[in-house]
Structure formats: C-alpha cells, structure tokens
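This is the structure I have questions about; it appears just below.
Only a single protein chain was left out; the remaining protein chains are all shown in position.
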Amino acid sequence: MAIADLANPSRFLTLANRSIPWLGGLTVIVFAYGIDQAMLAPDDYQQGATVKIMFLHVPSAWLGMLGWGLMTVAAFGTLVWRHPLADVAAKAAAPIGAAFTLLCLVTGSLWGRPEWGTYWVWDARLTSELVLFLLYLAVIALWRTVEDPSRAARAAAILTLVGAIDLPIIKFSVDWWNTLHQGASVFRLGGSTIYPTILMPLLVMAVAFTLLFFTLHLAAMRNEILRRRVRTLRLMQANAVS
Amino acid sequence: MDPANHMGFIVAAYAATLVIVGALIAWVMLDYRAQQRTLAELDRRGVSRRSAPAPAMEQAKEQA
Partner (left out) sequence: MTPLAAILVRDMRIAIRVGGGALIGVLFFVVVVTLIPFAVGPDLPLLKRIGPAILWLAALLASLLALDRLFSSDHEDGSLDLILMSRAPLELVVLAKGVAHWLTTGLPLIVAAPLVGLLLNLDAPAELTLVVTLLVGTPALTFIGLIGAAIAVTLQRGGLLLAVIVLPLTVPVLIFGVAAANAAVVGPAPFGTPFTILCALTLASLVVGPFAAAAALRQEME
C-alpha cells in the first residue's frame, strides 16, 4: 500500500482497523517485558528504590514532547496541503499528549516528595513541563471552542506552530530563571552517567510507552474520522429535510 | 528516610500511571463504541453515505 493511499480516510480506516489489534498486542508484550526488567533493576546508590519511578517519568516526558512534535508536523499538513487527515491527526494527538504530560508531572511530583522533601519544586524541567501542559490544554480548549472542524484545525495549527517556536524559548528561559533562583536543589541522576542495568529497562519502557502512544493515537484518529462521518451524515439529513 | 515510606511513593506513581493510561484507553474505546452506535443508528434510519449520488460528492463531503 502506497503512502498516498493512506491519505484517503476510508483506506486509512481499513488500515487502522487491521493494525490496532496487532499494535495493541505488541504494546502489552513490550510493557510486560519492560515492567519485569524495571522490577529487577538494582536500586540507585544515591536514590534507592525511588529510581523505579524514573521508568515511568522519563518516557512520559518524552511522549509529551513527541505529541507536540506530531501536532507540529500535522499543522504543516493542515496549513500547506489542507489535508483533512492532518486535521484528524492533530486533534487526536492533543488529549493524548496532554495526558502523558500530566503523567510526567504526577510521577515527577511523587518522585520529588521522597527525594526533595516536597511534592513540587520549581525545578527547571518540571516547570517547563507544566507550561507544556498548559499549552496542551489551551489547544484542546481551542478545538472545543470552534464549531466548524476544518476552521478549528487551522486555528489550532497556527497555535501549534507558534507553540513549537516558543517552547524551546520557554525551556531556555525557565532553565536560566531556575539557575538564578535556586542552584541548591538542582537535580542530578546518580552522577553524570546512567548505569546499563538501569538504562536497559528505561529504553524498553520508552519503547513500550511509544508503542502505547501510537496505538492510542491511531485509535483516537479512527474515532475522529467516524465522528466526522456522523457529523457529515447529520448535516446531509438536515439538508434533506430543509 | 525509611524504605517502606519510599515504597508507598513508588506504588503511588505506578498506580497513577495505571489510572491515567486506563482513563485514556477507556476514553478511546468508549468513544469508538459511541461513534459506531451512532453510525449504526443513522444507517438504520436510512441515512447512509451510500445514498450519496456520486463518488465525487462523497469525497467532497468527507473533506468538509
């Protein structure tokens, strides 16, 4: 099947129907292996057992950023090629990216409590992740405010692109601001290198989370296509009556 | 800091992950069912895409 065929929503639906069970199954297998490895991983000599939270925290942080990256690519599809499937991809990615960013914040704060003695510190990484979360919520709010789907897609695409420009600047300024205000609680991961015994499970978990992300994204895209189909049918029905 | 206390935080983190990921999966699945049901309902009432006169129109409507 050529890439161009995927651009047709109906073909995409067929492909999604076929691949979602396989992707889901693969996700479960990799997760089982990853969690097994994570449980067997040795404790960090500085942080003890709480290093196990890292296996959740780091992959969800990565997926929070991947979500915005995906939305940025889709935004080009929306604005340049006016492709409906790009709209669908962008809309489906927003809640999933937001959920993983929230997960990153929650696990980060649960990790912070035993390590730093408080649930929240204005640590540079946590802070920029919080701003990312707020931006996700803003995009979702925009999607929910504009009635017409393709107009909502274009407004959201512009916000996504502006966010993609601003996010690195936010990251940089938060880093700068953080080192200015509190150098003491800057957080280091057990020295400068990660041991292979901890790195391996982390990588497996990252792969598992990424698979989960794409499975959910594919399923959410399928839902969105169906939702648009319902909308089109309702409009047709309304037109037929009037 | 006693390890038992730490265990609580680790369990809480894994539980939070389970809740959030579970909520995502539930949302996606319930949404799928709801859309399928609505489509079936519309189909039952005789509103269907197949009633569109030409494939060209169908394409145009999908893009709308």
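Some notes on this structure:
Note that the chains take the letters A and B in the order they are written out, and that residue 1 is the start of every chain.
One rule holds in what follows: contacts are C-beta pairs under 8 Å (C-beta built on N, C-alpha and C of every residue); 3 or more make two chains touch, one makes a residue touch a chain.
This is a predicted model, so every value here is computed, not measured.
Of the chains displayed, those contacted by the omitted chain across the entire assembly are A.
Of the options A:V28, A:A49 or A:L161, the residue whose C-beta touches the omitted chain is A:L161. Residues 79, 131, 134-135, 137-138, 141-142, 145-146, 151, 154-155, 158-159, 161-163, 165-166, 169-170, 172-174, 176-177, 180 of chain A touch the missing chain (whole complex, contact as defined above).
Going forward, only the chains that are shown with their structure count from here on.
Chain B meets chain A in the complex at residues 1, 3, 5-7, 9-10, 12-14, 16-17, 20-21, 23-25, 27-29, 31-32, 35-36, 38-39, 42, 47-49, 52, 61-64.
Residues 9, 48-50, 52-53, 56-57, 60, 84, 95-96, 99, 102-103, 106-107, 110-111, 113-114, 150, 212, 216, 219-220, 222-223, 226-230, 232-237 of chain A touch chain B in their complex.
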